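Missing here is one protein chain; the remaining ones are kept as they sit in the complex.
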Amino acid sequence: MTKSLFFRPLLAVDGGAVTVRVQQDNFDVGREIAAITRGNLAIGAVASFVGTVRASNDGSGVSAMTLEHYPGMTERALEAIVAQARDRWDVFDALVVHRYGRLEPGDQIVMVVVASAHRGEAFAACEFIMDFLKTEAPFWKKEETPQGLRWVDARETDNCAAERWKTT
Amino acid sequence: MTKSLFFRPLLAVDGGAVTVRVQQDNFDVGREIAAITRGNLAIGAVASFVGTVRASNDGSGVSAMTLEHYPGMTERALEAIVAQARDRWDVFDALVVHRYGRLEPGDQIVMVVVASAHRGEAFAACEFIMDFLKTEAPFWKKEETPQGLRWVDARETDNCAAERWKTT
Amino acid sequence: MVIRILYFASLRESVGQEAEELVLPEGIDTVGKLRSHIAARGAQWDAFAVGKTLRAAVNQRMAPADTALGEGDEVAFFPPVTGG
Partner (left out) sequence: MVIRILYFASLRESVGQEAEELVLPEGIDTVGKLRSHIAARGAQWDAFAVGKTLRAAVNQRMAPADTALGEGDEVAFFPPVTGG
């Protein structure tokens, strides 16, 4: 668990291997999974999620989008979400990378990787982090459509996805 | 959805983009996710899972393991599991790669990648496939420990994980 | 009491600015009161009106309406988030 810090000397919370990155650059989920696994031979399960830009949304074509965020609060919010997941499940590593700036359809937006001894915890913590990221992390999407620019509205289903973790 | 077949001309089921591979070679989950996403701009969510060899299991050190399987039935069983997941959730692509032969701690064993428009379906289908793979796919692990060779016993928790999908 | 206010996304565009310093009038000591105070500025600030969906953060933490304000606080207003 501590070993992986030597491979990924990134922003850490609570002295653990929690890492959060907010960046314009793309990321490579395969490389991150390999780095995490190499660092800790007690890991048996790595669940991950990648969100990508879709070419249409809410019935309209989308040629590109720009992600605005709140520098400082963004990192803080993501770290808080990851810390909650670590309190709740027995995970070794959790990494969140979220991009900002202009992205096109097919581009990667966000990556969450969670490593644990067994798959149940890894899946649960990964989905938990994504659900709360969708409602708690200060990012806003502005889409370029044939009808012009438009800000994406928050989805009610995202609130429901985050709510359900409070009752289990 | 059909486009991705040009990038990954692999074993397909039902004319869809379902793919199953059983191989000795390692795999690159990042490359698979990129190939799937490139093929279909309606994809917005890719959930994936990688299982790795742990350096200890059931209280004993593990220096290596050998995975035996049942050629022919293995592919058929994995395809059936993926087909069930596709019946149940609205997913564009699903890929399962499972290795056999001798593996060492830290090595990747299995990868499941599921692409969908939204994350809920992708997570659910990915976890469903892993849960059923653990109880339905004919693989058997033999571990090398300080006490000698031993076959891994099936875990009761794996049966429970598969069972729970039958009641929801 | 002086605070710094930040506006993000569609809200930033509708109010026509991204940040300001504000000397809080007497009695404006919570996020909710600050919101009402800003709403009273006029039509350009309609997004702050009662019933409009708006989120706030104080010192980079999500903050409900009853959150107290203090000297030098960074207060941000923005629409519900849509990242991920």
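In this document, chain identifiers A, B and C correspond to the written order of the chains, with residue numbering beginning at 1 in each.
FYI, a contact is a pair of C-beta atoms (placed from the backbone, for glycine too) under 8 Å apart; a residue touches a chain by one contact, two chains touch by 3 or more.
Everything quoted here is computed from the prediction, not taken from an experiment.
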| item | value |
| --- | --- |
| Chains still shown that are in contact with the chain withheld from the display | B |
| Residue touching the undisplayed chain, where the options are B:62, B:82, B:115 or B:137 | B:137 |
| Identified contact with the non-displayed chain, of B:55, B:83 or B:152 | B:152 |
| Touch with the omitted chain, as defined above, among B:68, B:90 or B:104 | B:68 |
| Residues of chain B in contact with the chain not shown | 51, 67-70, 72-73, 76-77, 98, 109-110, 130, 133-142, 151-155 |
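Everything below uses one rule, namely that only the chains that are shown with their structure count from here on.
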| item | value |
| --- | --- |
| Touch-network distance, chain B to chain C, counted in steps | 2 |
| Centroid-based (C-alpha) most distant chain relative to chain B | C |
| Most central chain, judged by mean C-alpha position against the global CA mean | A |
| Inter-centroid spacing, chain C versus chain B (mean Cα positions, whole Å) | 48 |
| For chain A paired with chain B, centre-to-centre distance based on mean C-alpha positions, whole Å | 22 |
| Mean-CA-position distance for chain C and chain A (Å) | 27 |
| Shared-contact residues (touching 2 or more other chains) in chain A | 51, 130 |
